[in-house]
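Excluded from the complex is one protein chain; the other protein chains are retained at their positions.
After this line comes chain A, so read on.
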């Protein structure tokens, strides 16, 4: 079968007069008529006997005498690729053993004809697209209604929003007062309990101090032993010994030198105990303790290759010491989480967190408009992290049970309510600012304002390490896919171009030796909104494709139907030719 196909290929290339010139682009067939027995180089530099066409020797500097061999550096080989797309191939790829043309004509030694397979994918794609195009157009029409409805809603609400905000402010005030009252009550209660507890606390403190002193003593003994042995002076310069001057530890030096080479902490192990990429991913997903979450006190000692789980520690020492160590550990964890939170808030994810809570509140109360979601991927991650964190907190609370409650149930509730109403207030402010920012006259929302529903909406791709975020009518950015940290501004909204098929962002963050960052988003017709993975085709110039029903057009509908018809008939043709060639060979 395979052989038959190959044979067929060669029949094609040597049959007929014009087609007998291998690799000939039919557009230039007239120049290869062989009239007068000569061939004239396209660039006019030479006239050579026609027998020199495709004789595997380069006569014309422009390569025109060798359309079908690899002899000329500038030669171009045409493959028809019937049933798929025609291709102009560099002569250097002719007869090099790699099948570049799906019809196999670029390799005399033989390649299977894969054009039908190549077009099979396109065929399926076309069929699917044709089948669903009607729905997509309907969806698009729906957007016009959405846009109108939203504008109407905003129009009406613009008169009431200030009143809503004032009303909410009152609620917030009330909640604040309620919380204050609960706090005072709680403080009074705590004072009483504290007095009762202080004696016990004092006893625990003494025990703990003794333990720490013992550990310090052990450390010093170990350090002295190492000093004596003379090998690792640089490893443990004791702070006390150098009169307040803190010397670099071996690890600090390692990290510092590593950071000379790169500011990328992942690459240099210069900041945190180097975790493998994959470990990071996994740990992120699971949210379990990892090396990062070890309390710092432990990290300062010998690097621990394994996570020391609390349960493991409990077995090791006497129960009381274990308990105290465990408390230390929890303090460490909590601090880690607080740091993490601070970081997340700083980076602006606070908005998402608040919205999530607000949504929860609204669900609870069964009222209020659904909050706009900002990129499903991103929300999912935040939820994951939140869930992990809550689980963690819960665990800690349970384990902390032996300690007396610092906060009454009443105060907790009051705090929660205050947080919720503050969040609601923030949302109202956001609504107000959105309404002001995305007023009807602010931007070109396209015919029938069809893009208006995208105002204030962001879409994030599923980049592996770096993610792109596109906020229509606002800006485009790039950030770390996991943490959404290190956001880089790729440009602010510049508008649509090419008949609303491209969205442009420019004037982003500066780039060394290159223009300011900019991004181009190509809109493609499709059923659901999806932002495809972005790329950087040249330095600091980014691009991505955004799938949306809004890019679907009646013209495209027509043209894909035509293409499908053509492809189907071509397919039948090629199949018939292959069958005929097989029969010939037999």
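Keep this in mind: a contact is a pair of C-beta atoms (placed from the backbone, for glycine too) under 8 Å apart; a residue touches a chain by one contact, two chains touch by 3 or more; residues count from 1.
Methods note: contacts and distances are computed from a predicted model.
One chain of the complex is hidden; its UniProt record names it "Glucosidase II subunit alpha", one of "Glycine cleavage system H protein", "Glucosidase II subunit alpha", "Glutamate--cysteine ligase" or "Cytochrome b-245 light chain".
Shown as candidates are A:170, A:264, A:413 or A:573; the residue that touches the absent chain is A:264.
Only one residue in the set A:35, A:96 or A:173 touches the chain that does not appear here, and it is A:96. Residues of chain A in contact with the chain left out of this view: 45-46, 55-61, 70-73, 90-93, 96-98, 229-234, 237, 247-248, 250-258, 260-264, 266-269, 273-279, 281, 303, 305-306, 464-465, 511-514, 535-536, 538-540.
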